[in-house]
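Omission of a single protein chain aside, the complex is shown with its protein chains in their original locations.
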Amino acid sequence: MTKFTFPQSIKSRPIYGTLEARDGSAHLLVADAHGAEAILDVATPEMMAKAHIIYIPKGEHFEDKLRALKPALFYSGPSYSAAEPRLRKALADARMGLQVYLTGTEGLMGQAMNAAMAAGIPHTAIQTEHRGSVARRMQCVHCKGITEDVETDPFVCSHCGLNLFVRDHYSRRLAAYQGVRVDAEDPGNVPEPKGIYE
Amino acid sequence: MTIQFNEESFRDDYSFYNSERAIKRFPFPFHEDSYMYSVNMEQHRGGPKDSVYEKRFDVDEHYISEMRDRAIVLAEDPLRCQSLPHMTLAGWDLLELIMVSKSEDYPDLFELHRDGNTWRWINKPLGIDDTFTFLDDATLPYGPMEYITRQAQGDFAVLDQRDDNLWMDAGMVTTQADWSLDFDIGMNFFEWHAPVPLAHEKGIFVRALKFLLNIQQGAPARRLNWTMTVNPLLDTSPENYHKWGIQKTTLTPENIGAKQHLRVELQTFFRLPRSNALVFPIRCYLCSFQDLMTVPKWGRRLHRVVRDLPVELATYKGFINNRPMMLDYLKNFDDGLPTSPGIWPDLETEPPLQK
Partner (left out) sequence: MSGAEKIAVTVTDIVPVNELVTRFEFKRTDGGLLPTFSGGAHTVVEMRDGDITRLNPYSLMSDPMDQTAYTISVRRDDHGRGGSLFMHTKVAIGDEMVISYPVNLFSLDLRAKKHLFLAGGIGITPFLAQIKQLERFNGHWELHYACRTQSLGSYVDELTSQHPNETHIYYDDQKQVIDLVRLLDGQPLGTHVYVCGPKGMIEWVRQTAAAEGWPREAIHYEEFLAPQPGKPFEVKLAVSNKVISVGEHESLLEAIERAGVDAPYLCRGGACGQCETNVIDYSGTFIHRDHWLDGAEHASGQKIMPCVSRFEGKTLVLDR
């Protein structure tokens, strides 16, 4: 099981659920790595007959099992960035009644959610379930650059090099948490990095 | 009314100052000797003559210098002013609200001439005389919200009202107390207030939201909020925190009176007619500790409020490290005498400092 129990936090911190099959005219499922397990848990033959699965394995080996579900359309790609054109096309062609299921890392879910929202789906109608890595996408509030796969607090901004502490304040629009300079009031005094959830 | 406008800066040499008039009308936010959050809303329908509450959008001696500072901030970081596409109509609503209010409340300074949709706006202090077509973006040098808020003191958050919630979908934010429009744009009322400690547990935001959702045209409301800033720096943004945060460490017992400022936000709330959006102007007033101490009642009260403020609030408001030094200074102005209820200076009735 690759589910993590996130500690209680502030109101902007997203809360993920458990995917459940819903009535709809079509189903779009987007997942990375261990998110495949959530798809395997929720899939039904009726859903799969009208389903489009977009999957980014990131080194995991669930592709065969997902194909065996016989979704109407299946895509497996090397990264979210590579998958994005396909995702946007699927959304552009979609009609109201489309059910969207996102599962895997927070970064994958956040970015896919933005694509769905831009296409006109209210974010509260989009289902999410977290599986796998708890690494975060972090935006440096100073240089605006996004650092991917952050697991420690503090961390170094991969763009401007400042040492940033990890906030739970999350922007749906940016699909990232906020990073702020940790030693602004005492330059050079950077605490030892710990795991974010330690 | 004639206002003498200051020539001053809010950065670098910090030549900002308050005249005696400005000190007396400063919106001291504490009505009692302690502070806790509340939904302290009241109607925004005027106030005592020459107070900051009298006009719909207060214009004071800092007007020209504040607008100059805003232009500098925007040149360095245009992301401080953003408007999601569906909010343009709300921007026009805001432009109309500010132009009508200011031309009526300060006829010596602002004029608005309307002939159908052809409008002429004259802003004498800033030397602006523009003719444009209302609702036609192409006839203004900026989008409507940016155009008018470059000429109005304070920040402006423009909130879309949907799904029984308010969404921060547009804003001009250059004088904020440490939050980022670029990060928060698109969030709802509970989300953008997420970092505020204690208030959510007290149900403050649920009650406040209910009140705000029901604000109607022609019936604006207001409340006060506050924090502390070292130096009269308006741009205390998270974006620049890596530059200004260090200033907190430059306080000394000798300079604290001049450098430590109480920063008060006069927040108002207006329903916008064509878009049904809600505009949330956040007007920032600064006053140094030494200027505040010239009002004996405020001297007594500020010491008590800062001394007894819960640790979480002092931390969230960013002055927990400097609190001991503040109290060392403020205690000299607290003679233990009782203070009258309410925020007003009450200079005629409150006794001078007894030490």
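Which chain is which? They are A and B, in the order written, and residues in each are numbered from 1.
Everything that follows uses one rule, which is that a contact is a pair of C-beta atoms (placed from the backbone, for glycine too) under 8 Å apart; a residue touches a chain by one contact, two chains touch by 3 or more.
It should be emphasised that the depicted structure is a prediction, and the values quoted were computed from it without experimental measurement.
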Displayed partners of the chain not shown (whole complex): A, B
Per the touch definition above, residue among B:Asp163, B:Asp308 or B:Asp328 touching the missing chain: B:Asp163
Among B:Ser15, B:Gln217 or B:Thr250, residue touching the chain not depicted: B:Gln217
From A:Ala119, A:Val134, A:Cys160 or A:Val190, residue that would touch the chain that is not displayed: A:Ala119
Positions on chain A contacted by the hidden chain, ascending: 22-25, 91, 94-99, 119-122, 124-125
Positions on chain B contacted by the hidden chain, ascending: 43, 85-87, 89, 160-163, 210, 213-214, 216-219, 273-276
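Heads up, the rule we're going with is that only the chains that are shown with their structure count from here on.
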Complex interface listing, chain B residues touching chain A: 79, 163, 180, 182-187, 190-195, 200, 238-242, 245-246, 248-249, 321
Footprint of chain B on chain A - complex, ascending: 10-13, 124, 139, 141-142, 144, 162, 167-169, 171-174, 178, 180-181, 184-187
